[in-house]
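Handing you this structure, nothing more for now.
All protein chains but one are shown in place.
So, chain A:
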Amino acid sequence: MQTRKKYIFLTFLASWLLLFFFGGDQLRRFAFFSGRKAEARRNWPHWTDRSLLKNFADPEELQRDGDPSLLSPRERRAAWLSVYKSSRCRMESCFDFSRCNRNGFKVFTYPRERDQPISESYGKILASIERSRYYTPNPEEACLFILSIDTLDRDHLSAQYVRNVDEKIHGFPLWNGGRNHLIFNLYSGTWPNYTGDLGFDIGQAILAKASFDTESFRPGFDVSIPLFSKDHPQRGGERGWLSQDSVPPKKKYLLVFKGKRYLTGIGSGTRNALHHIHNGKDIISLTTCKHGKDWEKHKDTRCDKDNVDYEKFDYQELLHNSTFCIVPRGRRLGSFRFLEALQAACIPVLLSDGWELPFSEAIDWSKAAVVGSERLLLQIPSAVRCIHPERVLAFQQQTQFLWDAYFSSVDKIVHTTLEIIKDRLSPHRSRSRFLWNTLPGGLLVLPDFSTHPGDFPFYYLQHGSSPSEKFTAFIRVVSQGGSLSQPILRLIQAVSGSQYCAQILVLWSCEKPPPPSGKWPQTTVPLTIIQGRRKLSDRFFPYTAIQTDAVLSLDEHTSLSTSEVDFAFVVWRSFPERIVGFPALSHFWDPEQGRWGYTSKWTNELSIVLTAAAFYHRYYHSLFTEYLPAGLRELVDGLATCEDILMNVLVAAVTKLPPIKVTQRKQHKDTVPQQVKGTAGAAGSRRFSQRQDCLDQLVDWFGYMPLVSSQLRLDPVLFKDQVSVLRKKYPRLERP
């Protein structure tokens, strides 16, 4: 800039400032004369006698809040049963808790009737329940009942509408006015108002419904579920689309919408206004009038141009490339868009006033979505622009977590519904909102194990605590000898030599009784023998004797030194949610046979750490025994192998992370294959192929391959460095 120009600019600036200053004052004066008094803020007065004011209630009245003339608590609760029914149902008044006290939380599904076709989605819901650990085929022991009548689509114009539901359910001897029943519904009401009407009397049944409105939602009783399509996978489910975390969000668009514009009828208010925020640059809001048969009848002047613009953009492309996605109400409050946006990590901007958001009892949507108001549509662009980039990043990640934890499959949606109801049965043994909204999510947190975040492997950092400083060694003995072999004696010596070892547990799974206590080696730490039931899944049973956070799982043949144990444990304390151990395998996709396989050969990757020598958190014993369905454990017990792979698959499914391999002095890999071969030819190879099958079966059950590969191994900092051995903390790990 030249000096002269600068002067001109400056003079201009100065005069402008002065003008603003005086002029502004003039304006203020004008306002002063025309209306309000220009005086200081008129605050609430400081009364001179404020210290003499009386309390709002007499202190004694506050502390003695009883009235003997009132109903007794028991009578009052009995009276609720008759007063608070149907639309005023609550768990206290419409649910029979006593049914759940006897056998715990068991769910019964009505037997399916042959002449009664059910929709694909409802079939999936029933299958989810029947596969779950809560299922019971016996109505006597059930706490919750699910109808076999398809109630998902209650729009009587729909082809899947089931008629005469009232008559049918009243014929069921178990119906009992709907008490302890759970009814699923995705669509209710019909043109033109799409009300919440289901076309039959649900009585005292709990309603799990999509597009729930806050007015008819019975808080603490009903469950709002998301709308999902019939193609929604039964289990597993697709992953979210977020593959990188960038700040600021590196997306082409800020805010997008592409959908129908209703010209008349319910929901048209919002849909008709959406085009106003379209700016053609970073905000794309496209609407079309084309829907239904007679759209041209209601056609307005915008329609033709809108329809042209509409075709220019691809919905999928918009989903992939936008930071925020508008999820407006359709005819009903919820839409498929909601889950689509969630999966796409496109932060949902909800314009659906009065929608009770899915699983709102558990999920804190303020961390994953922008809840807008239909009435304030025009403020949305500036509101989302003002959201800080790091908050956008947190939002994006939360959408992915929620999608993966609660929504990506029918199994997850159904299980979340069941867990929410289960949590109500014993409020003191239920998940806090923190547990629901933090990785890995409520379904993987068993309140029966603990309700304290510090007891789980996932929350140490958020909770500001750290895992316990000792571990429990857990040795499984199966050898038929009945006496103690040399390897096991050496193992006990090595493990008990670790400064971090709190105790040794021996799981004795032989037919012969364990040797008397005198035969066991003398150790500095307590040694306890547990009699096993000779089942393989026993080794992951949550024994109460395990009191430390860390478990060192060992086989009797394992050979480890004290240094190895010490170093591995120190590493585990940095990664308490993972399996940290020695011998490793890696899985691979076998394109020829079209299935998953794994290898114990030397590879540059690993995805499984054998539990023959591994540290992990004791919570995984609970997950293994209580979270996995009995069928999987039976599979493992039946094959008499593969329990370690199941454990690895489970932990990977929970953490989405690979296990960690640490330095091992003696290569376990040399010994393992020999053992397999050693068990003589045919039997050995059969066992191997069974193990291969097993991985395939596990993947089938989980619905995807949870294992994650890693290319690294953790060694001590100075491992094999050219430094004096005296300087090294773990010199023994380097001995050949």
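Here is the rule we go by: contacts are C-beta pairs under 8 Å (C-beta built on N, C-alpha and C of every residue); 3 or more make two chains touch, one makes a residue touch a chain; residues count from 1.
Following the convention adopted for this analysis, contacts and distances are computed from a predicted model.
Engineer: Pick, from "EF-hand domain-containing protein", "Protein O-linked-mannose beta-1,2-N-acetylglucosaminyltransferase 1", "Exostosin-2" or "Myotubularin", the protein name that UniProt gives for the chain of this complex that is not shown.
Structural biologist: The record names the chain that does not appear here as "Exostosin-2".
Engineer: Taking the full complex into account, find the residue in A:Asp67, A:Glu167 or A:Glu511 that is in contact with the omitted chain.
Structural biologist: A:Asp67
Engineer: From the list A:Ser574, A:Thr599 or A:Ser689, pick the residue that touches the absent chain.
Structural biologist: With A:Ser574, A:Thr599 or A:Ser689 as choices, the missing chain is touched by A:Ser574.
Engineer: For the chain left out of this view, which of A:His291, A:Lys305 or A:His388 touches it?
Structural biologist: A:His388
Engineer: Touching the left-out chain: which of A:Pro137, A:Pro219, A:Pro513 or A:Gly638?
Structural biologist: A:Pro219
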